[in-house]
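This view holds just a subset of the chains, kept in their places.
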Amino acid sequence: MRRLDYSWKDVMPKSERLLYSKTFSQTNDLGIKPALLVIDCTYAFTGTRKTTIEKAIEEVPTACGEMAWEAIPYIQQLLFVIREKQLPIIYTKNDVESQLMVGKATKSIRQVDLDPYYQLIPDEIRPSDGEWVLQKPKASAFFSTSLVSYLYQKQIDSLIICGATTSGCVRATATDACSYGISTFVVEEACFDRSYFAHCANLFDINAKYASVISFNTLNEQLLQMDQ
Amino acid sequence: MRRLDYSWKDVMPKSERLLYSKTFSQTNDLGIKPALLVIDCTYAFTGTRKTTIEKAIEEVPTACGEMAWEAIPYIQQLLFVIREKQLPIIYTKNDVESQLMVGKATKSIRQVDLDPYYQLIPDEIRPSDGEWVLQKPKASAFFSTSLVSYLYQKQIDSLIICGATTSGCVRATATDACSYGISTFVVEEACFDRSYFAHCANLFDINAKYASVISFNTLNEQLLQMDQ
């Protein structure tokens, strides 16, 4: 079970956290038209059911175990809130066809020609009609894809990120979003990783440098305030 | 003083390290034409002299303190070895002019119109004639720059990265290098950060997912073997 509210406090020495706070401190702005990005929430990363990480990676080596299934209800709520507001939602999954030609997203030992079943998104958080399931070949959802064109055309002025893994595609995508100058939020409870340590340490970096790490409740309040 | 030889052992729980080793394990190959990338080794990140991080950031808020000056002799040796082999060297520094138009590389509180003095590279590791000092606007040296064109044109088949900060531009650049499919090495002692914790945690992620983290001595041996 993971604790919430800036989980990096669990792993990072206080002195170094204080030091960083002198260099990095800006917060982001939700703007008037956010979009939600749901990264790599396929069975390949969630595993096919809630079980320990040890058992999960026996079935599929990239699975994240219980942490994934703790995040899914938060992703479900995020999807509900964003759909209520009729804001754009983009899912990503691996572009297996391109990966056969240009290599996988990371050095993982996963086979790219994995059973297509593992490319499915769990029912609890499945895409609705008209929501884009963007196939991406590499870690960042922006790399060699049309994502920036889409966000620009839709005049999206902030990006809300959830999914997996915190230390992999979530962070790489948040980094690129910041590079394009997009105000970005990463929802703490709605992200997961196969290491809780890596999850925490990466949320710290993301929050310091590229995006605002935010709890689901705080984000939800800010989204409600957008109406008024 | 930082310990070496896979410094992430200092901060990351053993159980989680073992878990990751089941998913990620490939090593990289130095190929036949590596290039060296020296990231953001300007006074803005090294500070102007060896002193504690607390004092260093009083002078310039992005400085990394002693850790920078412990890395500089290793960078110096790397430069010597790579120049001996007449392989390409690329330095990066902030593209201040572009940053005024499209924002800084990160959420840091640094002013982009900083005294130009802080854009200088310390004498110990200064560029030689013909070495490219690439001005980059964002964290990754590849983002909105000609770096991939340069590496492709020179038929570079592996990239050796050193510099700062480990958790910022070094990691973002290693991530993009992996996305382009470039075999990448990050030299452990030749990188620095303003947090030792963040340095270690990021080297772990980089090594697991995007590049081979390597000690200067091991890399040096591999470079020597290239001759034969």
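Each chain carries a letter (A and B) given by its place in the written order, and its residues are counted from 1.
As a convention for this text, contacts are C-beta pairs under 8 Å (C-beta built on N, C-alpha and C of every residue); 3 or more make two chains touch, one makes a residue touch a chain.
Nothing here was measured: the structure is a model prediction, and the numbers come from that model.
Shown are 2 identical chains; the number of copies across the whole complex in this structure file is 4.
Rule of thumb we're sticking to: only the chains that are shown with their structure count from here on.
Annotation: 26 Å between the Cα-based centres of chain A and chain B. In the complex of the two chains, the chain A residues touching chain B come out as 11-13, 16, 19-20, 22-26, 28, 53-54, 57, 61-62, 102-103, 105-110, 138-140, 143-144, 167-168, 172, 175-176, 178-179, 181, 194-198, 201-202, 204-205, 208-210.
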